[in-house]
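Below is one structure, written out as structure tokens; comments come after it.
Note that one protein chain is taken out, while the other chains of the complex remain in position.
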Amino acid sequence: MFESTAINSVLAVVLTVIVCFIISTLLPGIERKYIHARIQQRIGPIVIAPGIMAPLKFMFKENVEISSPVPKLYKILPIICFIVVLCVLITLTPQAYKIPALSSLVAIVGFLKVEEICYVLMGSLSKSVMSLRMPFPDLVKGGAHLNAQRSFVEDISAKRSLRMITYGSFPLYLALFAPVTAARSIFLQDIVAYQQANGPFLFTVSGAIAAIVFFIGYMIILNEYPFSIIKAKSDVIEGPYMEYAAKYRSIVYLTRGFFMFVLGCVFSVLFIGIPPSIFSWGILVNIAVALIFVFMMGILSAFSPVFTNRQLLPTILGATLLGVLSIVLGLL
Amino acid sequence: MGIKSFSRARAIHVMLVYTGGCNGCDIEIVNSILSPRFDAEQYNVFLTWNPREADVLVVTGPVTHLNRKPLEKIYEAIPNPKLVVAAGSCALMGGVYKNCYGDIPSEEIEGPVENIIPVAAKIPGCAVRPQDVLAGVVSLLPTLLDAD
Partner (left out) sequence: MDEKVPRSNIIETEIPMGTVHPAALEPYRVRFFVEDEIVQEAEITIGVNHRGIERIMEGLPVQKANALTEKICGICSNSHIWNSCRTAEMGLGIEIPERAEYIRVIMGELERLHSHFLYLAHGCEVLSHETFSMRVFYLREIVMELLAMIGGNRVQYGCSVLGGVRPRCELDEAKILRIKEDMDKVEEGLTDFANRFTADPIVMSRIAGIGVLPQKQAIELAVTGPTLRATGVARDLRTTMFEYDNFDFNVVTQPDGDVKSNLLMRALESFESIKIIRQAIADIPEGKLVNHDWEMVDTDITESYIEVPRGTLYHSYALESGRVRHCIIRTPSMANIGAMQYACIGDQITDAQLCIVQCDPCFTCTDRAIEIIRR
């Protein structure tokens, strides 16, 4: 009896993950084709191009020697990122609620932190040809500050990701803990049960404010356009991902789409109370939430330039204050 | 058509390298990719600035002396299979700059691009027209699809 339940649960989780993953690969294409291209009044690529075809193409490319002081660690990092996202999704499935240590908000926050730390390591380990390794006779007689320490552009990116860990991801974590004030428990099981009994948390005042904060945090952790300072094109080009080629780049591409979907699922679990499960119609809500988030993100990113530290700090401060407000409202 | 060719035909990443032309070709190529009028993305051609991501390298200009080594390095950084498109008459044959010192070999101009890296497609024109750039990049597809 117990064995068959375990096998059924594992099967359900695996099926859910596979379905979610397949849907998630479409999201970058939808953002590019139906939102960005439409706003910019052009035709745009086919929907499957950025999310599915590009990773597949990179799979078939030959591997090159990566320029990095610790190439093995650097290559492992995108795989860690992918596994982390996968773990977050598994945590959200109802079958995982039986393991209390895994299915709590603390676990989700921990997983997301790992993801952020990966960006720091990626940035500091990448030594691309596009910055300091570009051969040019710079250090010649008459040059300015010949004894200054020279650094790669990715190093700036690593410093920025470190800064983002300290304050950038604050809004997202505050928003994650806002539902706790209503459910009075950090376990996902209780949060879901509370919302199924009392209606979605989203439709309370505290929940609505927290949803806005969650959306800002979502864009910050996905490094999408206004908040993409760690990979701003005008100075650090692609930031942490500069050196990934072939298979590793394809994992980077897949992770991005998957992460978009999983964060949408996090929202639907915490704010609407519908966990992703292949055996219920609730998964349609998950997909719809993920799509709505992608649409909103696409519209906002098409109409905004990249933020520098000068704009980033007030924005994040404002979002953090809103998050605190939502928690205070929830506690009252 | 296998899955390899199928995916390659639907995502082509293009990187641009300017090696000291007169800016005419450069602007026309940027125009063909950024302008909604030509919109290279409808042919699934994406612009990238990272050699690790690129499949096709578009080179313009007669390679000047200081641009030679960066061009070589960037070419090396692109993972296989990779192809090079030389755009504009300067990149094809050195243009008006080729024999600028007459019989004395020029120290400034190292080009045409063929002297430095293997070229797969050539787009003539001074300056190249955006339509030709798109046609040139898309015409590389068969070569790209059959590559290992």
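In order of appearance the chains are A and B, and numbering begins at 1 in each one.
In this text, a residue touches a chain if its C-beta (ideal position, glycine included) is under 8 Å from a C-beta of that chain, and two chains touch if they have at least 3 such contacts.
Everything numeric here is computed off the predicted structure, so don't read it as measured data.
J.: Out of A:K72, A:K141 or A:R310, point to the residue that touches the absent chain in the complete complex.
T.: A:R310
J.: Out of A:Y225, A:Y248, A:F261 or A:F293, which touches the unshown chain?
T.: The one listed residue touching the chain not shown is A:Y225.
J.: Over the whole complex, note the residues of subunit B touching the chain we left out.
T.: 17-28, 30-31, 34-37, 49, 62, 64-67, 70, 74, 95-97, 100-101, 106, 108-109, 126-127, 129
J.: So that we can see where the missing chain sits, which residues of subunit A does it touch?
T.: Counting over the whole complex, subunit A touches the hidden chain at residues 36, 39-42, 130-132, 134, 136, 138, 143-145, 147-151, 153, 155-156, 159, 225-226, 228-229, 232-235, 237, 302-311.
We take it that only the chains that are shown with their structure count from here on.
J.: Flag every residue of subunit A that touches subunit B in the complex, lowest number first.
T.: It comes out as residues 32, 37, 40-46, 48-50, 52-54, 56-57, 59-64, 128-130, 133-137, 233, 237-238, 241-246, 249.
J.: Going by the contact rule at the top, pick out the subunit B residues touching subunit A in the complex.
T.: Residues in contact with subunit A: 3-4, 6-8, 10-11, 13, 36, 39, 41-42, 44, 46, 49-53, 55, 66, 69-70, 73-74, 76-77, 79-81, 148.
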